[in-house]
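Excluded from the complex is one protein chain; the other protein chains are retained at their positions.
Letters are used for the chains, namely A and B, taken in the order the chains are written, and counting of residues starts over at 1 for each.
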Amino acid sequence: MIPLSHYLVLSAMLFSIGVLGVLVRRNAIVVFMCVEIMLNAVNISLIGFDNYTDQVNGQIFSFMVMCVAAAEVSVGLAIVIALFRNKPTVNLDEFNLMRW
Amino acid sequence: MLSLAWLVPVFPLIGSIVTGFFGLRIGKDAVGKVACGSVALSFMTTLIILAGLVMLPEEHRIYEQVVFTWFASGDLVVDFGYQIDPLSMVMMMVVTGVGLIIHIYSIGYMHEEYSYYRFFAYMNLFMCSMLLLVMGNNFLLMFIGWEGVGMCSYFLIGYYFEKKSACDAGTKAFVVNRVGDFAFLLGIMYIFKEFKTIDFTSVFAAAPNTLIYGGEAVTLITLFLFIGATGKSAQIPLYTWLPDAMEGPTPVSALIHAATMVTAGVYMVARCNALFMLAPMSMMTVAFIGGGTAIFAATIGMAQNDIKRVLAYSTVSQIGYMFLACGVGAFTAGIFHLVTHAFFKACLFLGSGSVIHGLHGEQDIRKMGGLKKYQPVTYLTFLISTLAIAGIFPLSGFFSKDEILFHSLVDGNMILWGMGVSGAFITAFYMFRLVFLTFHGESRVDPHVHPHESPKVMTLPLVVLAGLAAAGGLLGIPLIKGAHLLHHWLEPVFSFDMKAALDASAQMMIKEGHHVPAWSHLLEKEEHGLAMEIGLMLLSLVIALSGITAAYFFYIKYPTLPDRIMQGQWGYELVKNKYQVDEFYDATIVNPAIEGSFFLWKTCDAQGVDGAVNGVAKTIAWFSDQARAFQSGFVRNYALFMVVGFIGFLIVVF
Partner (left out) sequence: MFLTLVTFLPLVAAGILAFIPKENEETIKQTALAFAVADFLLSLQLWADFDLTTHKMQFEFNVPWIETWGINYHVGIDGISLLLYIMTTFLTAISILASWEVKKYIKEYMMAMLALGTGMLGVFVALDFFLFYFFWEFQLVPMYIIIGVWGGPRRIYAAVKFFLYTAVGSLLMLVAIIWIYFIVQDKTGVYTTDLMYITQRLDIPLSTQKWLFMAFFMAFAIKVPMFPFHTWLPDAHVEAPTAGSVILAGVLLKMGTYGFLRFNLPLFPHASNEFLPLIAALSIIGIIYGALVSMVQEDLKKLIAYSSVSHLGFVMLGIFAFNHYGLEGALLQNLNHGLSTGALFLIVGMIYDRRHTRLIKEFGGLSKQMPKYAICFMIITFSSIGLPGLNGFVGEFLVLLGIFQVNLMYAALATSGVIFAACYMLWMFQRVMFQELKNPENMKLPDLNFRELVLLVPIIVLCFWIGLYPQPVIKTFDASVAHLVDQVNPKNFAPGGAVHAELKPGHAANGKSEVKE
């Protein structure tokens, strides 16, 4: 039996990697993948807690997260493509259309 | 027969609608016929009503006809009702009679005009309004007519609307009249506050028992009403619109600005005699304003060169006489002068119109002269009317003016009489100056213009009016008892029981715990001998004759004399420039109002009020401006803020 702390540490590490990636990377796709990593980190901790408390709620919720993630991927990638069509780059530093 | 009364204003109204809306379609001849026909029908109906009224016993000579309730709110009920009594009868006769004559004249005078139909539509509408004014049985219905005539006057003055001066004059007339109306309205409201009704009969019957003699209420009411009258009747200080009103076609000047509308104020004051009699201070004001205007306008009339303007100032001055009469309590004399003035002044205006017509639009008397031989009928009628206005026996003006002068001395005082008499001298002088310069002497007419006599349709009205101007005095023959028809006829309207009124006032004052002053001297009536009356008559005749002689001396005998004397005289310049009253009003009221309005708009409104509103918006915008620095638009910045925020949250919580 793997103790809960392992799950949580792994989850925290993945989440931090995701946050850092979102903050420092410029490529929209990479940022996007980092967001996915963060979601999956949450999933891991959810399942870890589930395992620990012997319930299924977390697992169901993690399915929910996956569904959202899938939906997000489709929307997000569509946005990225739309951005790429406007400017032939996906470098986020090039986009400040939302300014004011 | 009296029940036909409601028809009298309806005929001209129909005429106005027909000529106004279908005028172009039915053609000029038909327009003239419809317009005159409608007024003629009115006139005939008026005659029938007159017969009906005469047949009634003297003390019952009042007939009220309520057509419908105009509006009612709370205890205010305003009827659309007519009141036929001796006073309104006199006015109706003058309005429809003189109106008819002038309408007929207009057919000839206006014949060349393109928008002939428009002219007649306005004229008929004017007749309708004027009849409402004199026939209304309450103050508000009178006010409908009052404003209605003002509106028609506005349109008719501005009839040649392509001329800026005509439009300006029209607007000026309306606005100046509105100043008077403002006070008139306040007067009506005050009357309602005191009496809870605005019907003439109820108000006047209740007046002695409601208002204290010389009290604040009645004084204010009558002063408000009188200010209203000064607006419409062109008295000091609101007379300035009338001379400008001469921009309108001449028949308009004759009908509206001489015979009928401008005398509405006199009618109103006479109508409210029961109120005015209770307010000695207002009576004094009326008398002095009247007398002052009489002499003031007459002096201006001496130096004018536009034939119509001379007559306009003369009108202002003559109406001053009427007010002088009303102010000293001689209402009959005032109305008498109103009637005779309507005759001779209408004749004079139409005569001047005939001259202008004959000279193809020339109005400057310096470019006339010697027209006697070209326009004999015009000359003769003009001369008769001039003699009448100057007050030469036995023409109508003599009787009416003399009665006013007599009363101003007997019931008024020396100052008022002095004003009246000097006014009479000046009147005789400037009127004969006008006659001499226009019809006598060398012709100064532009050689390209060939003066001619006017057509029959114009001269016939002149003859009729001149006849009336000559014979009008028969209405009020003095000295002989019972021969003063008008006096007798108007007796029921103007019989004011001073003693009863004073008693009622005294009782009211006692009830309120005030001290009752000694009023007994007010009831004393001095007896005047026949000799004094005859003496005054002779005196005024002498004065009129001397005025005429002076004019003869200056303008026939030594035509170069006036120029030599007047050259550079500041007094003459002042009079010629009409005492600079217009300029004074412009400088003190009109221009400051416009500049002040610009200030209000550009400074107060745009910068002050709106500035405050926009200032609030700008302040908020400034704060937002500071805040928006955070919105860099970079996704990663936002993510960073989220992380920082989250960490901050954690720190705060734990």
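One rule holds for everything that comes next: contacts are C-beta pairs under 8 Å (C-beta built on N, C-alpha and C of every residue); 3 or more make two chains touch, one makes a residue touch a chain.
Not measured: the values here are computed from a predicted model.
Asker: Out of all the chains shown, which come into contact with the hidden one?
Answerer: B
Asker: Using the document's definition of touch, tell me which of B:52, B:158 or B:461 contacts the absent chain.
Answerer: Looking across B:52, B:158 or B:461, the contact with the absent chain belongs to B:158.
Asker: Which one touches the absent chain: B:30, B:179, B:457 or B:635?
Answerer: B:179
Asker: Decide which residue listed in B:205, B:415, B:593 or B:644 touches the omitted chain of the complex.
Answerer: B:593
Asker: Which one, B:144, B:477 or B:516, makes contact with the chain that was left out?
Answerer: Of the candidates B:144, B:477 or B:516, B:144 is in touch with the missing chain.
Asker: Mind pulling the chain B residues that touch the left-out chain?
Answerer: 68-76, 80, 140, 143-144, 146-148, 151, 154, 158, 161-164, 167-168, 170-171, 174-175, 178-179, 181-182, 185-186, 189-190, 192-193, 593-594, 596-598, 600-601, 604-605, 609-610, 612-613, 617
The rule is simple: only the chains that are shown with their structure count from here on.
Asker: Nearest whole angstrom, what separates the Cα centre of chain A from the Cα centre of chain B?
Answerer: 92
Asker: Give every residue of chain B touching chain A within the complex, in rising order.
Answerer: Residues 628, 631-636, 639-640, 643.
Asker: Could you list, by residue number, the parts of chain A that touch chain B in their complex?
Answerer: Contacts found on chain A: 19, 22-24, 26, 31, 92-93, 95-100.
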